[in-house]
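First, the structure itself, so that you have it in front of you.
Every protein chain of the complex appears in place save one, which is left out.
Entry: chain A
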Amino acid sequence: MSDRVKIVLLLAPAMIIIGVLFFGGLVIGLMRSFSYMPIIGLTEPNFDAYISIFTSREFYLSFLLTFYIAFVSTFISSVLAIGAALLLRRQFIGRAIVNFLFQLNLTVPHLVGAIGILYLFSQSGSFARLAAEWGMIARPSEFPALVFDPYAIGIILQYVWKEIPFIGVIVLANMQALGEDYESVARSLGANRWQAFIHVLLPLIFPGVLSASVIVFAFIFGAYEIPALLGANYPAALPVLAYRKYTDVDLAARPEAMAMAIVIALLSAVMIFLYVRYARRRVRS
């Protein structure tokens, strides 16, 4: 058997499954977003669903909210993850514990973290009880709304909790692979700690940080259960809105749900482009 035939046979099952399930699902979603379904006699594709969502205030609010949640969560997680990685590459008391908790967090599903955040930050949660204990509030309603709130603070806190370890372990591995020679050279040439970090280490680890951030951003932009549990009712995050439209009793709303799914897919396509660009660069360097 030639290598060529071998490669095709080895790859075929996986390519068929991903082709049918993943790309098939995308293509059917795209067709239905144009209200094109030959099976039930809809053979005239149209842009109605897109016109409908792009002229709806709710869609823009949802899109902006989702983008804001994804951007803020990713940014805060990345910055804190770099800090945590700087901490973890040195010896200090408790390093083994942080290492273990990082790995533990990787295995805990987002949903569990979201419930934990709910029990910590809701108006009758642990922090509200602490505030009552210290006499700062008398009733739960006096505690600031940190979940189901318009600024999505609870959602962002959950993502920051979960993504610091994710980005952190990737950045840490990056730093350990680089070693400390570059920084030592910078220090011996007179740079202080901060200058060595900003001008030497940060540019070196940046592609790694960016490729991890891209995965995180795309995940958050498309995640359903966390905003469904911790988010305000209106505006809802885009995946929540899409799911609501899809399960609406009015079947006419389904193409709109599909159009929103396509918007999410397009945004993640941009993320894939960025990922491939920066992941490749990381491999080359």
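One rule holds for everything that comes next: contacts are C-beta pairs under 8 Å (C-beta built on N, C-alpha and C of every residue); 3 or more make two chains touch, one makes a residue touch a chain; residues count from 1.
The working rule: contacts and distances are computed from a predicted model.
Undergrad: Tell me the UniProt protein name of the chain this structure doesn't show, selecting from "sn-glycerol-3-phosphate-binding periplasmic protein UgpB", "Pyruvate ferredoxin oxidoreductase subunit beta", "Nitrite reductase large subunit NirB" or "ABC transporter permease".
TA: The chain we cannot see is recorded in UniProt as "ABC transporter permease".
Undergrad: Which of these, A:L61, A:A132 or A:L178, touches the one chain of the complex that we don't see?
TA: A:A132
Undergrad: Using the touch definition up top, pick the residue from A:I51, A:A173 or A:A252 that touches the left-out chain.
TA: A:A173
Undergrad: Looking at the whole complex, which of A:L104, A:V185 or A:L202 touches the chain that is not displayed?
TA: Spelled out, the listed residue whose C-beta touches the missing chain is A:L104.
Undergrad: Thinking of the whole complex, not just what is shown, which of A:L61, A:L87, A:A191 or A:L204 touches the missing chain?
TA: Only one of A:L61, A:L87, A:A191 or A:L204 touches the chain omitted from view, namely A:L87.
Undergrad: Please give every residue of chain A in contact with the chain that is not shown.
TA: Looking at chain A, the ones touching the missing chain are residues 3-4, 6-7, 9-11, 13-15, 17-19, 21-32, 37, 39, 83-84, 87, 90, 92-95, 97-98, 100-113, 115-120, 124-126, 128-130, 132-133, 140, 158, 161, 164-166, 169-174, 176-177, 212, 214-216, 218-219, 221-225, 228-229, 239, 242-243, 246, 257-258, 261-262, 264-265, 268-269, 271-272, 275-276.
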